[in-house]
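Note that one protein chain is taken out, while the other chains of the complex remain in position.
The block that comes next holds chain A.
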Amino acid sequence: MMIPDWPILSLIVFSPLAGAAVLLAMPKQRARLLRITAIIATLLPLALTLWLYADFDANRVGDSFEEYAAWVNIPLDQAGLGGGAASYGLHLDYRLGIDGLSLPLVLLATVITAMAALASVTIRKRWKAYYIWLLVLECGMLGVFLARDLFLFFIFFEITLIPMLFLIGIWGLFNREKAATRFLIYNGLGSAVMLIVFAIVVMTAGFSIGDTQGGGAVFSYSGSYETILANLSDPQAVVNQVAAGNVNPFYLSNGMETALFVLLLIAFGIKLPIFPFHSWMLSVHREAPAPVVMIHSGILLKMGAYGLIRFGFFLFPEQAERFAPTLAVLGLINLLYGAVIAYRQQELRSMLAYSSLSHMGIVLLGLASLHVIGMQGAVFQLVSHGLISALLFLLIGSFYERTGTSRIDELGGLAKAAPFMAGALLAGGLASLGLPGLSGFVGELLALLGLFDTHKVIVSIALLGIILTAAYVLRAIMGITFGELPAKYGSMKDARFIEALPIVVLLAFVLLLGIYPSFLTELMKHGFDPLLHHINMRVGG
């Protein structure tokens, strides 16, 4: 069915906020009502996204469904220009768009948030505030993946921080407040770096001289992603002119571009996370409530990789190319470092945190390939890891609720007491270690396949990772589900319907992507064209 002439992207982004508004008006004791409303509010963007998926034209290069509204328009003092301009100003606009890179992540975000809302039955206090923050968080995340203006992106990126601060700090475990503060400060630093880069980019690559409109030329600074991308890749644009004699204030030298790329790598590397910026993430994994970790590990980390691709790689392809070997090495370090430490964890949450670090290494390896297979593999791995880690944390939350612990050495034999949940945990673990037929394998395969062409040694070492991953995953999963069941857990109940539902949905997606990867790869067909065109052109020419 065709989508009518609606602002569908804005609807997707802001429908959770509408839900939050409804929740605001509800009495805070009515847990059941609040919960149902919140779940419906997360199903809304999910339904809209699926509709959009059905109607998405993967053959189109660039954004589909663009939405635009003038937003901030600051007129600047024309004195500096020496007159002659029809207008001179800074434009920060409300721009949304969706392409083959955004859609898989929007899909991931809406699915996981809806599942996290279902899984939030384990939340035992202050439901109203909890669900409101959850919905605000979803709005921020969706905005991040859809924004096409640098400052709009920045704002959405920041919007995700505040709800997370409260969700960890209020509903977390024992050291929640410390974890929350740590999360905020570390991520705030990353955001600060990002803001500096964005400001420089807007002030240089964002500058363009428009057509004359009656009186004179239109000079403007713009935060529009499209404008900036076009300017940076156009050799005739102001940003690329080394003016002889007098200085061109808009010129971005090669060294400057490299500096910007490195800063972006740090800003988004904190989020991704890239070794050695990962330590903040561990405490979030350990302290936040399970549904929040589902979102954190499932979606928020992916914003780092998305930002790195969208802004680091697409805006500065030459730097991306130059840094590809570095990224490959960083990816390898992530992969092996995380796997080695994960093997020694007794706390399941820590194990999964290091496992995330390890799996994000695969993403970096795929990106470093700068080959269409590897890039698609990286994004595939993002989606796949999001689903798998959401599933695993959901299950850990459910087990924690029943046993009061998520330590491997305190659990065991749970397959006897809760065969359904234990089976799902095993399936999730197998997906995580890259079993063919489940989604994890496809991401790994494509990423490594893409990288192999240019970095054979690194890929050969990375294959060690598939052995080490099997070792730590099986150690943990079998540690809690196999063996003798401790007597105190004898009366444990298996999953309730409301828990089983998200488990089944997440597993179904993991299986679907594993068996029919084209579900995602078809979408991404042209997602990397801007980058790869540039690289191929340079190689060809």
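List of remarks:
In the analysis below, contacts are C-beta pairs under 8 Å (C-beta built on N, C-alpha and C of every residue); 3 or more make two chains touch, one makes a residue touch a chain; residues count from 1.
One rule holds in what follows: contacts and distances are computed from a predicted model.
Think of the chain that is not pictured: of "Amino acid ABC transporter permease", "Methyltransferase domain-containing protein", "Proton-translocating NADH-quinone oxidoreductase, chain L" or "Putative ABC transport system ATP-binding protein", UniProt labels it "Proton-translocating NADH-quinone oxidoreductase, chain L".
For the chain missing from the display, the contacting residue among A:Q376, A:S389, A:T403 or A:S439 is A:Q376, taking the whole complex into account. Of the listed residues A:P276, A:P325 or A:G490, the one in contact with the hidden chain in the full complex is A:P276.
Set against the missing chain, the residues A:A415, A:L507 or A:L531 yield one that touches it, A:A415.
Checked against the hidden chain, the listed residues A:R124, A:R322 or A:R344 yield one contact partner: A:R344.
Mapped onto chain A, the footprint of the missing chain covers residues 185-186, 275-276, 278-280, 337, 340-341, 343-344, 372-373, 376, 413, 415-416, 430, 435-437, 441-442, 446, 448-449, 452-453, 459-460, 463-464, 466-467, 470-471, 474-475, 478, 481-485, 517-518, 521-522, 525.
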